[in-house]
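Following: one structure in structure tokens, then a few remarks.
All protein chains of the complex are present and in place, except for one that has been dropped.
The letters A and B name the chains in turn, as written, and every chain counts its residues from 1.
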Amino acid sequence: MSNRSSLPPMDATVGEAQQWLADGHCTSRQLIDGYLEFLQGVGRELNAVVEIFVESAQQAADQSDQRRAQGQCFGPLDGIPFTVKMNITTQLGSSDASSPMLRGFQAKEDATAVRRLRAAGAVLVGKTSCDEFAMGASNETSCHGVVSNPWDRERVPGGSSGGSAALAGSHGWSFHLGSDTGGSIRQPAAFCNATAIKPTWGQVSRRGLIAFGSSLDQICPIARDAVDCQSVLQVMEGHDPLDSTSLRQGTSSHPPIGRVALISDGLGPGIDASIATAVRSAAQQMASQGIEIIERSLPHLEAANACYQVISTAEASSNLARYDGVHVGVRGQSKDLQQLYETSRHQGFGSEVRRRILLGTFVLSAGYQDAYYNRALAVRDLIRQGIDQVLEDCDALLLPVSPFAPFPIGERIDDPLALYACDILTVTANLAGVPALALPCALDEEQLPIGMQLMGPHGSDHALLEFGQRWQRWNDQHRALPEGSTR
Amino acid sequence: MSWKTVVGLEIHAQMSTRSKMFCACVRSTGTAPNQHLCPVCTGWPGALPVINQAAVRRAIRAAISLGCGVQRESRFDRKNYFYPDLPKGYQISQFYRPYALGGEIPFERDDGSSGVLPLVRIHMEEDAGKSVHAEDGTSRIDLNRCSSPLLEIVTEPLQMSGVEAARCVRSTRELLRWIGVCDGDMEKGNLRADVNVSIHRQGDTVLGTRTELKNLNSFVSIERSVEVESARQALVLEAGGVIRQETRLWDQDLEQTEEMRGKEDSPDYRYFPDPDLPVLIIESSDIDRERDSLPESHLARKTRYIDQLKIDARDAESILARREFGDFFDQLVAAGLSPASASNWFRGEVLKHLNDREESIEDYPLTAASIAEVVEAVEGDRISVAKGREILQVALDQGCSPAQILAQTGEQVSDEAALIGWVQQVVDANPDAAEKIRAGDSKPLGFLTGQVMKASSGQAHPRLVQQILQRLIQHD
Partner (left out) sequence: MIDEALVRKTAHLARLEVSDDEIPGLVEHLEKILDLVDILRSVEIPEGHRSDLHVSQATVSMTREDQSSNPTDAGGPRDPAAFGENAPDWRDGSFVTPRVVG
């Protein structure tokens, strides 16, 4: 039974919790037990967590305490609890991508990023819900049910990493792994008042990430602040011989961010006024701290979402072909092979996943590939070049994460295009492969979180994170927890 | 109606690497099903491919040997289709930008002249698994072979006969075996060919519609299927019908081609670049390194053996049959034997051993150096030829080195006095045999020699014994 009075304050960051442990105020075991209690309570109420690993977490916590007693801690994450999104493989438990197709699938192996974190002493406590196969912006398509936003439980936490974000937005001490293909960590971070970074493509190994849009996907940390995110990224990042696309050279050092371009396209019509206002205010606050703010436009912003839809669904249609009822995953009933494929995939995939596979198959098919897929590739190159050009005379780009506030559960789910509209400001970073940091910015009139994002050049992940840390010394929105959160 | 048959080939050769194309699983056949699997080749969620360096190197060697232009930048694409032996639902191949373009396969024409079959391209790809029909009406899928590294050699269409088509495949097989890229085991399916056949009339400017016969894995099936299919097409066209572009099944027993039911005529593979694999860069230094490490070509070796080493052309053929044979032969020469001796002993003994023991030369336990030692003892007249052969056989049977046995073998006796002693002994004991020889019948000579060998416990010099026998008998 945990003695909560010796535990760190509920809003403590990983960094602060580690200090708490170092100062001997509590043991890792107590910290983990306390966090497990939270998972079993609020975590389950929000429906954010799917599996909780009590025994192994307690064992790992005890081992961390032994190391600490001998002065042999592995680093800032030793003894700290973390969760992993259901679309990232873990040795423990199952990795089902929140899909009926993979229900019960035991990967028997940690994704590279997870392995590195556990080797650094971080304690895996559970797996979190997400949109099915990471396809969604509201966490309403998970086979484990809808996830709630801790700031207003009638609203969505965002998606696809809704489970991770709901947890990060409602309690400290921990960090969480999610993924981002078109905004899937940044948008939920913005909706839940958490901090997250989508790294440069290739910065973190994708080995063990259940693929959706391979050229866009990244595993991402989400936590209470930019310091935490940086600690996690430092452990996860780096070349992996099991991922041919993981970067080999270490990130080149980028100078501290001093000049930020406010992207005007992200502040005009189509964006909620309160969000635009909040981001402008943030820019002013930065200016008052000596940051040079200029205004720029992103070329091809309107075409970015279209480009993303084509490329992500094309890759997804191919990545999900392996779920055919033959060697892994759910199998339907049939004595005929072709029918077996169809019934298995019908049983296994929800309607959004099926829609995306259909679109992706179409844009690659004979007679259409040139007009759609090849054209999207060409536009992608232009988008990439456009970003590079804008970044030539500034260090980072500033814009909102989401065009609108967290919306009520059920409001957009029947209109796929209304959900796709969530992505318009986030897909550019995935298309260009550049890093993007989502930071809490303010609350709107309804006390709902507003997040902003900073995009930087390839490899500037740490420069962005360091800037985020400065921002979080000027602005403490990231410390807020939903009203009524007990301490 | 003189019809001309045109054939195009797609030859699939499995590269002889230790591990698979995109993962570290053992590349093997002939084990229990599904023994060599991992998340990558089984298409599990979260797995990613990583290219096998050794496969790329072998691919470069193949391209150089076939005269292709190796491309500095090439790419892997996904070929998307559903089949139970293809767990990812796509095959990683090279469609838009293969690593090698052009090239040619030399082959012998039916009229004895040298022909050349031009190549379009060669590309790398991964193999699929295997499905086997089970008695209970299901199919059993074995993924051991899945993701093994393959080379696909695509030729231009060329007018040729079935025999010539088989020769093209044979020629390719020999070359790939020679340079160590593929073991060419067609029974195991490590080398197989898809054959495209079309016919047209003399004078036609356009080729006829082609049909495809897939996965032929014997020369006979290649030869016969081309003949049978072109005959079938002729019948159809002569009756006023049209040839449909389709894949047909070759039935070896009935010697006929059949329509494949339920197979799509031209499947839409939706090729697109595999986002999990970066561009493959092959630098000219990579190409140079492979070129330098290529073994002496078959032709160069043949010339060297016949012209320089003066080996009889027919004898040379057996030594040239496999590159490893020639390597062994060269080692015998390097160990000090004359080319002629090396040739005789290699063909007469080593090849015989391999045959008797049904062994491949890679597993042959005797070294060239140890055989050379024995041969030198024979040629130095210290032991007889028969003794030498015996030593090698015993070494093989007992699993020890010939040098050991040689050391324990006494030298054959050449001392005349001793030899005369034994010979006289035997002649005295066999007066009838001696009489026959004096009368002109040389047959008993062998028997008498054997008796002398026995009397001398095998130590007598057989040739000298024979000379002395003849001398003694004639003078008696």
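A few comments on the model shown:
By definition in this document, a residue touches a chain if its C-beta (ideal position, glycine included) is under 8 Å from a C-beta of that chain, and two chains touch if they have at least 3 such contacts.
Just so we're clear, the structure is a prediction, and the values are computed from it rather than from any experiment.
Residue A:361 is the one among A:99, A:193, A:361 or A:428 that touches the chain not shown.
Looking at B:2, B:53 or B:457, the residue that reaches the missing chain in the full complex is B:53.
Annotation: of A:82, A:201, A:407 or A:467, A:201 touches the absent chain (contact as defined above). For the chain missing from the display, the contacting residue among A:83, A:244 or A:475 is A:244, taking the whole complex into account. Check A:68, A:85, A:115 or A:296 against the missing chain and you find that the one touching it is A:115.
Interface residues of chain A with the unshown chain, by the touch rule above, are 105-106, 108-109, 112, 115, 200-202, 215, 241-242, 244-248, 300, 302-303, 305-307, 309-310, 317, 321, 324-331, 334-338, 340-346, 349, 354-355, 357-359, 361-363, 365, 371-372, 374-382, 416-417, 420, 433, 458. What chain B contributes to its contact with the hidden chain is residues 17-19, 23-27, 32-40, 42, 44, 47, 50-56, 73, 75, 82-85, 96-97, 131-134, 137-143, 260-263, 268, 270, 273, 275, 278-281.
Operating definition for what follows: only the chains that are shown with their structure count from here on.
Inter-chain centre distance (chain A to chain B, centres taken as mean C-alpha positions): 55 Å.
Interface residues of chain A, counted against chain B in their complex, comprise 88-89, 95, 97, 102, 105, 107, 109, 111, 206-211, 214-215, 241-245, 314-315, 317-318, 320-324, 326-328, 337, 341, 361, 364-366, 369, 373.
Residues 39, 42-51, 78, 80, 82, 84, 87-90, 141, 143, 268, 270, 272, 275-278 of chain B touch chain A in their complex.
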